[in-house]
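What you see is part of a larger complex, with each chain still in position.
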Amino acid sequence: MKNNNKKRIGILTGGGDCPGLNAVIRSVVKKAEQVGFEVVGIEDGWQGLVGKVQARELKEKNVRGIMDKGGTMLGSSIINPLKIKDGKKQIVSNFKKLNLSVLIVVGGDGTFAIGKSLPKTFPIIAIPKTIDNDVFGTDFCIGFWSAVETATQALDHLRTTASSHHRAMVLEVMGRDFGWIASYAGLAGGADYIFVPEFEIDVDKVCKTIEKRTKKGKRFSLVVVSEGAKLNKKVSGIKIKDNASVGEKLSKLIKAKAGIETRSVNLGHIVRGGVPSAFDRVLGARMGAEAVKEASKGHSQVGIGLKGDKIIVVPFSRMKGGKKVNSEVYKTASVFFN
Amino acid sequence: MKNNNKKRIGILTGGGDCPGLNAVIRSVVKKAEQVGFEVVGIEDGWQGLVGKVQARELKEKNVRGIMDKGGTMLGSSIINPLKIKDGKKQIVSNFKKLNLSVLIVVGGDGTFAIGKSLPKTFPIIAIPKTIDNDVFGTDFCIGFWSAVETATQALDHLRTTASSHHRAMVLEVMGRDFGWIASYAGLAGGADYIFVPEFEIDVDKVCKTIEKRTKKGKRFSLVVVSEGAKLNKKVSGIKIKDNASVGEKLSKLIKAKAGIETRSVNLGHIVRGGVPSAFDRVLGARMGAEAVKEASKGHSQVGIGLKGDKIIVVPFSRMKGGKKVNSEVYKTASVFFN
């Protein structure tokens, strides 16, 4: 790529894809044009900076009409360059070859951890995106609310069948460590019980409540469960194959103990796809523009967050994973458990 | 229930629920009002006529605002009264107790089979509904196109992730015996391969094509599979647990043979829920009105079908399951297999 006096911003999207990434990319390109920067799109996350560079210049014409497309036009990957011999060196060297002045990294905990392992002088600006919403330093990550909308619609679908057939329906959603999607979608979708990794519920007690519900004429139940939720061991005498998913297990337990026909569905990768919600498009566009603003001031080692309805700038070090679900939301949802 | 001189129509919805049933019920009630009939809603399919009657009169006010609700306000069940001692007798006797002159049965193959086993003098009018669309005597059954829309949207979701991560994604959809949903949604959703019970595809060949695609730079693939599709045995050397679903099996085979990261999702009961599409609301309303028109003429032992954009009346005997997918649609979809 040509080398001129203009400052050049690199941008990559790492980790699992989600809706809203294209809004970030489009916004970075447009804002960069305004402040007189060039933009280089790195392909397939950190992969594009390891080994042979995969990258291309991004102009306004390259990002037209992508606002309402899910996923990321730059591609993503979940490779870990820290596990590749000389991975970090290659990133630093490729960064120089591309003549970049700063790298905008759109990712979650994993993507950021790689960034943090690079030399302190490697200039990074971080934008948090993950449907799991488990990143500190921001109220919400890009992609989270789109995923919640999708999971809520799935519950709206299951409710009509549950109600028509007087069944319990179990919806399993992504969330290996945290129950953000399950809690918010469960509350929005009118779930009768929500199982998440952060809180324990007694399956036995839930089954007994469902049994009682049936007797009172509430003939169906909707249950949401995070893939990483632990079911306690109190339900005895039920054999469940070990490789079953948590949703399947829960479904069997409810059927056996509560005496109600039960079906489970695992929403799987459907939850991370689709047209981004307006919320995520707005959030992505704002974070992208703010990142370029920071770059134009010569700042780096920062992350861009959302605080209320304000875009904020925090130290990059603060932006890391491990954030548990908002417990007030889970408690509000639990008001409906009965 | 009170007994007067007015003719009384009974209506029940049997078998698996689907979007569009409430449009039928609402239409039957409104049309009956117009022709001076009363309507009795039987609860939970044939269940409501076995043992103690479960039924209620339906007036216009009972069916307000249900047009855009999925499922059935009358409930459904998949019980088989033929397997219950005196099941048929109870149906006949309850029909008389309710003082009905005709029974509108909204169902699929199973529901109709029960109707056909009743005495010839038992007056039935059949309305075909099933997301599986496998009933003869009609171009389309109520619920089919709503299910296709839902499955197509799921593919739209999976495509963005497949494309961002350069993966193959396998979507499994309902269809134990026939590939209607898989074929239509696969064609609409841009599937690269579709596996259905009616046609055999060589998994090995598909894997080789995917491998070739990757080399040509088409880095992702979308695959749709009916739950009842048979995978041929030509893929050797891959161990797959027997209780895996067909989608999981296919996913493993593709990963192993085509050398591409692959994920599978089983859409499960999500496909039969949700807000009915306009198509199914229109179809349901028209079939409901036509059924009452037939009743008002004293007709029975007929089924209501859609032929092109015309509502038709066919002998009840013609309305039965077993209809294979439109092979021209599957062939058109297969133009994109490569």
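The letters A and B name the chains in turn, as written, and every chain counts its residues from 1.
Heads up, the rule we're going with is that contacts are C-beta pairs under 8 Å (C-beta built on N, C-alpha and C of every residue); 3 or more make two chains touch, one makes a residue touch a chain.
A quick note: this is a predicted structure, and the numbers were derived from the prediction, not measured.
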Per this structure file, total copies of the shared sequence (2 shown): 4
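Just so it is clear, only the chains that are shown with their structure count from here on.
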Would you kindly tell me how far, in whole Å, the mean C-alpha position of subunit B lies from that of subunit A? 34
Show which residues of subunit A lie in contact with subunit B when the two form their complex. 13, 16-17, 19, 21, 44, 69-72, 75-78, 150, 153-154, 156-161, 163-166, 169, 241, 243, 263-270, 272-275
